Every structure is written in C-alpha cells, then in structure tokens.
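A single protein chain has been removed from this complex, and every other one stays in its place.
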Amino acid sequence: MRIPDSIVPAPLRRPAKPGEGGNDKGQAPADLKTSPPERPSDVQRVSDRAKEAPADVLAWVDQRAGASGFLTGMLYRKVPKGTNWFYTLGSATLFAFIVQAVTGVFLAMFYTPSPTQAYASIAHINNDVFLGQFVHGMHKWGASVMVILIFLHMGRTFFFGAYKYPRELNWVIGVVLLILTMMMALTGYLLPFDQRSFWASIVAINLTGTGPVVGPYLADFLRAGAELGGTTLARFYAIHMLLIPGAIIALIGAHLYLVVKLGTTAPPWVRAGKPKAAAPVSQLDAGTEGNGASPAR
Amino acid sequence: MTRRHAFTIAAQGIGGLAGAAIVLPAVGFAVAPIFHRSKERWEAVGPLDDFVVDTYRQVVFTETEGVGDAGKTTAYVRKGSKELGENPNEIVAISNRCAHLGCPVRFVEAAGNFICPCHGGVYDFQGRRIGGPPVRPLDQFQARVRNGQVELGPRYSVTSQLEPVRARDPGEFTGGVWEYLYPPRPSTFPPPSG
Partner (left out) sequence: MKPADKQAYLEEYEILKKKGKPFFPYAVLKDSTMALIVVGVIVLLSILLGAEQGPKADPTSTTYVPRPEWYFYFLFELLRVIKPPELVPIATVGIPTICMVLLFLLPFYDRNPERRPERRPIATTVGCLTIVAMAYLTYLGATGGSPTEIEMKVAPQYEAGKEVVAGAGCLACHKIGENGNNGPGPDLTHIAQRVPRAAIVRSVQIGPGIMPSYRDLPPRKLDELANFLSSLD
C-alpha cells in the first residue's frame, strides 16, 4: 500500500524517477524561440503549492524540532514476523487508561471530596448532569475493563516468554504498573462513599494495618488518623487523582520507550529459519556484482 | 581537590538542600496525622435505666466529629454482671467493629453471641473470640455515668484476657510480645486503668 506523499515527511519521500511525473511533453524542445516551454497557469501554480502545504508545515516544524528522525524511527520500525492480535493487549490497556483519565477529569469537575458532600455530588452527577451517569458508568466499568486487560497482557507476556533477556527491566516496570493499577482501583473505590465503597475501603485499610511493626502507622497514614475522619476522603482523592496517575504516566513512558528500543518479541513458535546461504563464488560476475539488492516493493 | 570536584560536591549538596526544602515539609504534611490526637470526646447515649445486665442494647453515637454520618458508630451497651465477675456499677460498651478486618458485627440474642458477616467471626457474650479468624476480643468504649446518663468515651482494645490496652486497628494481635510488633499509636487514647 502506497502512503500518500502529503503525510510522509519530505526527506523520506521517494524521489521521482527521471522522466516521470511531468507532462507528456517530456522532451526539451529543439528550438526555444519557436516553441517556448509550457508555463504553468496561475491556477495550476496555486493548486500545486496547496498540495505541498501539509508537507511544508511539517517541514517547518521538523526544521525547528528535529523530531522526524525519532518519529519515523518509531512509526516505521519493523515488528517481527508473526506479530498477531495478542500483541494488541498492551496498547488496549493504555487506551483503557486514557479512557479512565479523560472520564476521570470530567467527573472531577463535579465531585466534592468531603465526607458530608461526596454522596450528594455523585447523585448530582448521576441525575442532573448531562450524560453524567453515562460518563460515571464509563469510568466505573472502564476500571474493570482495564484490570482485565492488564492481567491478559501480563498473561500474554508470561506465556510468550517475553520477559526474558533483554526485556527483564520492562517486566519489572510492568509489575509495578500492575500494582499501581490495583491501588488506583482501591483508592478510587472509596470516592462514591456509598455503603459498598465505605465498608470495602474500611476493610482494605485494616488489611494494611495487619502488617507487623509498620502496619499500624501505614493504616494511620492512609486514614489521616485513628478513625476515618474529615481528611481521609481528601487524602484518597489526592492519591487517586495526582500521586498514582503521575507515577503511572511516568512508568508507561519508560515502558513504551523500552518497547520501542528493544522491539517486541516474535511469538515463540515462529522460527527464523536459516539465513539465505551466500551464493557460490563462481556465479558472481564482476559486472553483476552489486545488482542483487533492489528495493523490494 | 580539583575545582571540578569541588563544584560537583557543591552542586549535589545545594541541589539536595533545595530538594529537601520542598520534599520534607510535604512529607511532614502527609505524615502529620499519625501523630495527631483529637480531643477526648464523651457523648450521652441514654439514661442508666435503659440498660440491663443480661442482654445488650444497641446505641448510635458520634465517634469522630465533623464528618457527618460517616463519623457515627454503633455500640452494644449493658450493665456489668456480677456472675461474670464484673463490677455491677460499671457499664460495658462493646464496639460493633469486628477485630478481624473491621466489618460490622451483629449481636444475636438467640445465641448470646456476636457474629461477623464478612468472614465468619464469632464472639461470646463478653466479646471474646470463640470462632473464626478474629485475632482478639471486640474493642470496647470507656463508659461512665453522669447525672443518670450513660456516657461513652474513647475506644480501647483488650487482650484475650480482657485487659485494656490502647486502641488497635482490626487485625492486630494484642498482649505480650504483640504489644511491640503492633505498637500503640500516638493517635489513640490511653486505656482505662482497669
């Protein structure tokens, strides 16, 4: 499939072959006085410039940002032979996270993190705000979908052996992301402040308290005191909105960087096969040497 | 000591100071509630005659101020029983918070036991654990009688021998070596003396 020239940056475009792309009268006229060369009309000149415009804009940005090398390297890099639909689970998880982030931002515009007003603000979102219950529902079910996808992605990575050399660091980052995702689920769960949220969160906080020595202080830290108090909800809100998403975004960046740098693995059952054996020396001609590599198209 | 080396150390030192100046107050801010103890609070829950010796009456009172309904809690209150070796002039107020992980327990009159719906904890009439995963007896509230009204005060925990200790979170063992493994927290009140 040929990508149109307007998207590909100028330095990467295939240069025109000599003689193609021009008008039919490719030959230079024998006598320039009697048959002057065709001048393009004004309309043609403007339309030609307009067609080049996107490339011009990109070229302008590229001359100042110098990112085209990085972008083309990232977009046009090869993925190994045999890459199948299992490999979409990682980007699907990222996409679910983006859905959560966007719906979360819109919910945050209406939510009040105070123990006396949280429930009422959620009721307001559900009942009065346009598409409120829909966005709330997307955020709530998006959380379950994201948890499912991240476990599926982890399973795929495990069974394909994609955590082995040289991708061990990527796996460790991924496990941290898994833990952060579960913590997002935990902290977000208290925010609606209905019966189910409240009791599930009480039990979760008490679970952290059972760890020896540091447990009690950790539970106090989460609750902002010995009992669930005025600032507990605000604390969970800050952790859920700011602290953990910041960490997740940073770690996703590191995770993706490693994926681009190291490449994704091929499915383990795909074998490379022997590389093509070099042709015997007698078949090489002095004249045909170097003709072997024509661009495969 | 080259100039470069001196500058390296200075850059790290000053940068470290600047970073600490930002981070330490923020961390202190986040960690401060561990060391803060709110004012001791006593609330009247009913006249003395409302309560009896052989069964519990359920009362609702505010444990934490300023958070509306979320600060209330339920307690089971009765008078002390001579048969059980308690002082008949004293009030026993048992918290409904399970000592396993904090779910609300229910007093079942038929069995004379407290049952927890979450993971199946069972406590006897005095709050001692007789079945299931709870790690210690139910917490109690300090209680006193003022002007004929029973008043309930701060929460405290008990050992398996029902001796008072400072309030612990659910899931934390009490007594003996556990007092050090699950240390008392500055945010809780001293237990009553007896």
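Which chain is which? They are A and B, in the order written, and residues in each are numbered from 1.
The criterion applied here is as follows: a contact is a pair of C-beta atoms (placed from the backbone, for glycine too) under 8 Å apart; a residue touches a chain by one contact, two chains touch by 3 or more.
Since we're looking at a predicted model, the values are computed, not measured.
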> Relative to the complete complex, which of the depicted chains are touched by the chain excluded from display?
Replying inline: A, B
>> If I consider the whole complex, including the chain that's not displayed, which of A:Ala55, A:Ala101 or A:Leu207 touches that chain?
In response: A:Leu207
> Any idea which of B:Ala6, B:Val31, B:Val52 or B:Val108 touches the chain not displayed?
Replying inline: B:Val108
> In the full complex, which residues of subunit B touch the absent chain?
Replying inline: 58, 60, 69-74, 96, 100-101, 103-108, 110-113, 115-122, 124-125, 129-136, 171, 173
>> For review purposes, identify every residue of subunit A that touches the missing chain, sorted by number.
In response: 1, 3, 74-83, 85, 87-89, 91-92, 95-96, 99, 115, 119, 122-123, 126, 133-134, 136-142, 144-145, 147, 149, 155, 158-168, 171-172, 175, 178-179, 182, 185, 189, 192-200, 202-204, 207-208, 210-212, 215, 228, 263, 265-266, 268-273, 275
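Assume only the chains that are shown with their structure count from here on.
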> Quick one: in the complex, what on subunit B touches subunit A?
Replying inline: 30-31, 33-34, 36-38, 63-64, 66-71, 101-104, 118, 167-172, 181-183, 185, 187-188
>> List the residues on subunit A that touch subunit B in their complex, please.
In response: 115-116, 193, 198-199, 202-203, 205-207, 209-210, 212-213, 215-217, 219-221, 223-231
